[in-house]
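Presenting chain A:
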Amino acid sequence: MADFFEHTLHFPVWLAYLVAALIHCVLIIHVVAVGALIFIWMERKISGRIQDRLGPTRVGGAFGWLQTLADGIKLIAKEDITPGDADVMLFKIAPYVSFAASFCAYIALPFSDGWVAQHLNSAVFFVLAVLGLEVFGVILAGYASGSKWSLFGAMREAAQVVSYEVPLGMCVVVPVFVCGTMNLVTIGNMQSGLFTNWLIFNDPFTFAIFWVYFTCAVASVNRAPFDLAEAESELVAGFHTEYSGLRWSFFFMAEYGSMFLVSGLAAILFFGGWNGPFPIAEPLATTLVNVVTLGNAESWGGLSTYLANLMGCVNFLLKGFVGVTVMMWIRWTLPRLRIDQVMTTCLKYCVPLAAVCFLGAMFWQLNGMPTGNDLMGFQRGLQTEGWVETADREATAVTPAGSADLSADGESLVPVAADRSDGDHLSGLAENGGAG
Partner candidate 1 sequence: MTGTSFVSRLQQKFGDQITGSNLEAVDPWIEVAPESIAEVCQFLRDDEELAFDLLNCITAVDYFIADPKKAAKAGWEPHIDVVYHMSSVSKKHSLVVKVRLPRWKDGVEGQLPEVPTVSQVWRTADWHEREVFDLSGVCFTGHPDLRRILCPEDWVGYPLRKDYEMPLEYHGIRGR
Partner candidate 2 sequence: MIFAAMDWHAFFFWMFALLTCGFALAVLFSNNVVHMAFYLILSLGASAGLFFLAGAEFVGAMQLMIYVGGTLVLVIFGVMLTAQSRFVSMETRSGEWVVALGVGGSLLFMLMITAFNVEDWRSPNPRQGEVTVAETQVVSQIGLGFAGVRVDKLDQPDGQLRGGMSGYLLPFVIVSIHLLVVLIGAAYMARTKRRKDVSGGRS
């Protein structure tokens, strides 16, 4: 996008990047804030439907569309109470820590092919890492509130999130392993084509590990049945017992933000990201542009690509919404687990399952066993990166000079190549990985 400002509109470099960055920020904050509005409304409607009620019906027309907005106004108008025993500085800052972490993780989350605020080579990792920081807001809130219930909530959250990060990381590594890259854009693009290309259908182990991932994701964003940090029947409201008004709503937004984040991550890692089940977006967009421009699609440059991307974005959002909806469905159906059962679930079931699936997927991949795509063959996305391929290339490019140089310590495991073939490969990546 910065390139567009710089080259097409002839902005100065600094302004181009600044404007691009601002646009990204504004867009993402809308995803989080407006997303939270929609999700809260959705949660009410879904819980209402699940519980034989209607949910909100009046504010803003027939379906209570504006209920959340009305609540937001109420929350803003509420008194912001700070308990006498609170550690004032930490108490005030904690909601923002939570929210900022949830928000920051969106920086590396692509919404469509290349539609990402910041291309990161290690995006998967970054998203997980930043999401993990959300727990600090909770811990600080729990400690700073000066309430025992809050402290209990914070201790539970700390124990829970730290343990669930282990299986979550293992689950995420599997798609990374299959694709050979940590770049979310590349992972998404690799799954283009028929839905058989989606990684969840790659092999039985990726199918199994998706469920482990989803369980751990629900646990790590603190949703029922793992919402122990705010278990209202035990801990009143857990870590946010003492919060009111806007600060409280920041926790709420952070929760919904990270809910969508993990669902979106699941969509990219397992469900083809912005690729629909059938590869119709690109041809459809081209045809559409062709019709509108009377067959001059070529001359309209990237318009058809843009349209296809837009459809992809809608696709991605839909998948994310489905994930969030499932989380809500679970929440309104199941009772809550006990803290020791939550830990047992993690250590006894999730970690071993994730480990087995990881090994299995690796085995499957290395032995070239049939993937889901082989059953209903369709061209995989062409973009590949990855050390598997790089290593192959290096292995084939063995030169005598390199092997002569095998170091004397005898620890060299791979023969050495002397030419600089790698550079091309990397610069090819640069197009893909350039700043947005």
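Basis for inclusion: all candidates are chains of the complex that A comes from, given by their letters.
Basically, a residue touches a chain if its C-beta (ideal position, glycine included) is under 8 Å from a C-beta of that chain, and two chains touch if they have at least 3 such contacts; residues count from 1.
Predicted, not measured: the structure shown is a model, and the values here were computed from it.
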Direct contact with chain A in this complex, candidates 1 or 2
2
Within the complex, which stretch of chain A touches candidate 2?
12, 14-15, 17-18, 87, 89-90, 120-122, 125-126, 128-130, 132-133, 135-136, 139-140, 143-144, 151, 154-155, 158-159, 161-162, 165, 180-182, 385-387, 390-391, 394, 402, 405-407, 409, 411-414, 416-420, 422-423, 426-427, 429-430, 433-435
